[in-house]
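Got a structure here, written out as structure tokens. Questions coming.
For this view, one protein chain was removed and the others were kept in their places.
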Amino acid sequence: MDWQSHLPVLLVALPLTGALVFPFFASGGRTIRRLGILLSAAVVLALTGLLWQKVATEGPLLYVVGGAAWNLPLPPGLSFPPRIVLFIDAFSVVGLGGPALLFLAGSFAWAGETQGDSRTEGLAGMFYLLAFASILAMTVTGDLLSLILFFGLFSLSLAGTTALSGRKQALEIAFEGLHFWAVFSVLALFGLALIYGRHNTVNMSALAGVLQFGLVEKVALGLIVALLLTRCGAFPVHFPLFDYLQEATPSTACLLIAGAQGGFYSLMRVLFSVYGSPLGSVPIGWGLIVSGAFAVFFGLALPLLNRPLRMLPAFVFLVQVGTALIGIGAGLACLGDVRAMADFGMTALRGGVAQVVLAFPASALLCLASTSLLGDEETAGFSAVVRARLLLFFLFAGWLLAGLPPFVGFVPKLLLHESLFALNPVLGALSLAASIAMAALMTRAFYALSLSTKQSHRGLNRLPLGVLLSMGLLTTVFFVFSFLPVWMLSYVIDPAINALLDQGGFMMILRGGGM
Amino acid sequence: MIAEKRYSSAHPFLILLLMGLGLAQALFAHLRPGDGFTGGAIVALALLAVTMKNEEARLASPVALVLFEGVGLAAFLVLSFLGMGATLMYNVLVGRGGVFGGTLPAGHNGGQLFTSGTIALFNLSVVLIAAGALGRMARAFFLADSQEVDR
Partner (left out) sequence: MRDLTLVAVLVLFAAGLAGVVFSQDRRKRVMALFFLQSSAVFLFVSLGYRQGGRPPLFTLMAEGGPMALPSAQAMATSFLILSSVTVALLLALAFFLPRREGTIRGERKGRSR
């Protein structure tokens, strides 16, 4: 047995260990704190790369935590797996890649922000690492209970990070968001209890095999999906994430967006892999589409009518979430119908996944640029030269988000445009109008930011290195992807979607498939 | 205005009882409900009853509690990576003989204490972590509360 079979668990265990020992080493000085955060992020990114390569060559990976062997989920004589099983396939790797990239970008920003006293910083760093570790854990876990528990840990550390950021409204927003998320977690746990009471297991793969789509399962699905939608920031339950994003420092913005990316991953895993084809006959796909359409409408109409510039990233992110939900909902609505799936459902699903993979990091870039441009009330603004550089990053992010062709941002928009009108012409019109309105919004915000001169005289002359590195990292990645849109689709998105739609393979994991 | 809130003191016997109950929760965790965390909460309660009696102890810096946390955390991490030969957190001690490595007889039985392998050690380290962390938490709340009365 080589050490690479331990990769799935190391991906979670190493950042978690880092988070737990972080407060003990935090008093060692600023350099130690920076190194700790950056090292964890680099290790996670490297492990994700290794996992990607391993999954591409060997197929889905399995890991039984605490078992006598890593590939023995069912000890003889048992019909359900008794232990926590970690599971990674091509779709999970895509779900891990985005958060791992944003982890590194956010860590650069975190290292640039750090200057406070060691005690607060120790706590803040611990919360930061804990939040990312729980995002990774929610992605690789194979059972619903640890999904919900790690969501609790994630919301907790998110509230801690926000509360320690020192912004004016931070404490109140942290309290309200955590309270909201905690109530939804309890409701989802009730849903899980319904499933457990009927089927005696919480393992996703085992559930996919035994689940019959009755009333109990419908109620449970509603409760669990409601929790996952709050995590994604979907429309009627968007406000914790929306508020957090308004008060976010650059590093926290990366964390929030990575969390929403992980939320989309879990949502699709529960909908497509655990429940699967029976969902084609119930209107949950249309529910997602309607929620996404409302998010797109409000996210574009309100800032175009006039809202403070500080709220711009939150609104833009709401639009991205809505667009991704429309794509995924369209894919889900076609799930029962093989012909519709082949005609346009698959394309819509590819658009939705590409939106999550590409537009979310682009929103993080927008957040980084615009929070730096607007600055705090306490800190002085930047000088005109630095503002011009920041505006370049802002322009690039806006270009990506509006879906204009030279850069890779057009891929998800194009896929959605060419598939949604087949499902319903109104949706096609809406998605085209949304693209145009997004371009208009970006132009307007760019003018508003570049014409405001109130802070240009007494400014700082240098951009903090951390924020610059973090924006540079994201920009480089997008530049590279811009040259390879076809490679991106055929080697990243398509294997992920095939793994997602292969429900039979997902059920076979515990029976020894995929070794 | 009241200068200081009075906290009633607990009898030493009660404190010993609480400590023993907490440790028992952790040691018997593989046989009955309860685990290291609940045991640690009870131990933290006992520690709180000791330190809240007089003011010096209450205001003293919580070095001991931090030490508890650190030692417990180190033990937990060592124990979980010890099983890395098989998988993370694999129970390396069970069935090996020795103090915790007894073997359960086949069939239904009343349960035997020293058969759990590393589970009991995990639970003991969690007792340390939970006692330290919950103790510090409760101390912070007590201090915040008494300061509020001071104002």
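A and B label the chains in the order they appear, each numbered from 1.
Following the convention adopted for this analysis, a residue touches a chain if its C-beta (ideal position, glycine included) is under 8 Å from a C-beta of that chain, and two chains touch if they have at least 3 such contacts.
All figures in this text were calculated on a predicted structure; none of them were measured in a lab.
Student: Quick one: jot down which shown chains the absent chain touches.
Tutor: So, spelled out: the chain left out of view touches A, B.
Student: Hey, which of A:Gly59, A:Gly152 or A:Gly222 is the one touching the hidden chain?
Tutor: A:Gly152
Student: Among A:Ala182, A:Met311 or A:Ala439, which residue is in contact with the omitted chain in the full complex?
Tutor: Considering the complete complex, A:Ala182 is the one touching the chain left out.
Student: In the full complex, which of A:Val9, A:Ala124 or A:Ala174 touches the chain missing from this view?
Tutor: A:Ala174
Student: May I ask you to list the residues on chain A that touch the chain which is not drawn?
Tutor: These residues of chain A touch the chain that is not shown: 77, 82, 145, 149, 152-153, 155-156, 159-160, 163, 171-172, 174-175, 178-179, 182-183, 186, 189-190, 193, 196-197, 200, 202.
Student: Can you name the residues of chain B that touch the chain not displayed here?
Tutor: Given the touch definition above, chain B has residues 31-35, 37-38, 41, 104-111, 137, 140-141, 144 touching the missing chain.
Everything that follows uses one rule, which is that only the chains that are shown with their structure count from here on.
Student: Provide the residue numbers of chain A that touch chain B in the complex, in ascending order.
Tutor: These residues of chain A touch chain B: 6, 9, 13, 17, 20-21, 24, 63-70.
Student: Can you check the complex and tell me which residues of chain B touch chain A?
Tutor: The touching residues are 70, 73, 77, 80, 83-84, 86-91.
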